[in-house]
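Only one protein chain is missing; all other protein chains are in place.
This part shows chain A:
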Amino acid sequence: MSDDRTERLRVLKTYKLFVGGKFPRSESGRVYEVTTATSAAGAAGKDRWLANAPLSSRKDARDAVVAARKAFGGWSGATAYNRGQILYRVAEMLEGRRGQFAREVGDAEGLGKSKAAAVVDAAIDRWVWYAGWSDKVAQIAGAANPVAGPYFNLSTPEPTGVVAVLAPQESSFLGLVSVIAPAIVTGNTTVVVASERTPLPALSLGEVLATSDLPGGVVNILSGRTAEIATPLAAHQDVNAIDLAGADAELARSLEEAAADNLKRVLRPQPVDWSADPGTARLLAFLETKTVWHPMGV
């Protein structure tokens, strides 16, 4: 690069929330500064400003629940094949943005280029893995029950409903997709609270979801203070379940107490190696078993 040529000024992105398929700012008008300060780079004194992320309010959380509820009928009623294809489409769109996500994950988690790229690859592969579960989960979670009488009796899993998901704090992207994909592939809709200090990969994921044929409202992504957003979600009467992956022990306890008010299904936080085989636990956590009886006769 010659000295007389001015370096091109980058066009920066305004990171916004993803709610009901749209990209609003926080209704509160608030933002907070996201930097590399928490990463290894930050520790080495190379603290760098990344973005002003929306600082979501209680009202944003409630709006997101409304969007998620509105989307539930259509998404849970879609065929499993259709949901699987849409999730696979998400993986395709992610693949095309590998570079961008590797940059964001590197900044967020203080990872070098190749390590960040490996994390993004793992995240994309995880989407593909979960996508394939859409039309198989009923076959491992359901049952034909041999009751002692002339009855047809069949148990099938159904999605629980609107799930509030507190994304893991440390794994800004692989952890994030590892909690979203299993919840939605079975037909739930979600309100996701992004990692508090590293929300940018999550907010960018919203841009991918918006272009993957995923109906608006199936995934809603909020950034901000986890406790501030999660508290109204845990107490919300139209939320059916909550994944506490991103809550510390103290917050998890208070959220679980609030969740008891309408008997939300609660997935407690536990140590997870996000790079390991996830198994079916998260997939099965937000399902209800419905058993249908019918008499047999002529």
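Here, a contact is a pair of C-beta atoms (placed from the backbone, for glycine too) under 8 Å apart; a residue touches a chain by one contact, two chains touch by 3 or more; residues count from 1.
Please note the rule applied: contacts and distances are computed from a predicted model.
Name of the non-displayed chain as stated in its UniProt record, restricted to "Sulfur carrier protein", "Aldehyde dehydrogenase", "Multiple sugar transport system permease protein" or "2-oxoglutarate ferredoxin oxidoreductase subunit alpha": "Aldehyde dehydrogenase". Screening A:Val34, A:Val105, A:Val163 or A:Ala259 against the full complex identifies A:Ala259 as the residue touching the chain left out. Within the full complex, the residue among A:Ala148, A:Ala276 or A:Val298 touching the omitted chain is A:Ala148.
Where chain A meets the chain that is not shown, the touching residues are 140, 143, 145-149, 151, 153, 155, 160, 240, 249, 252-254, 256-257, 259-263, 265-266, 268, 281, 288-295.
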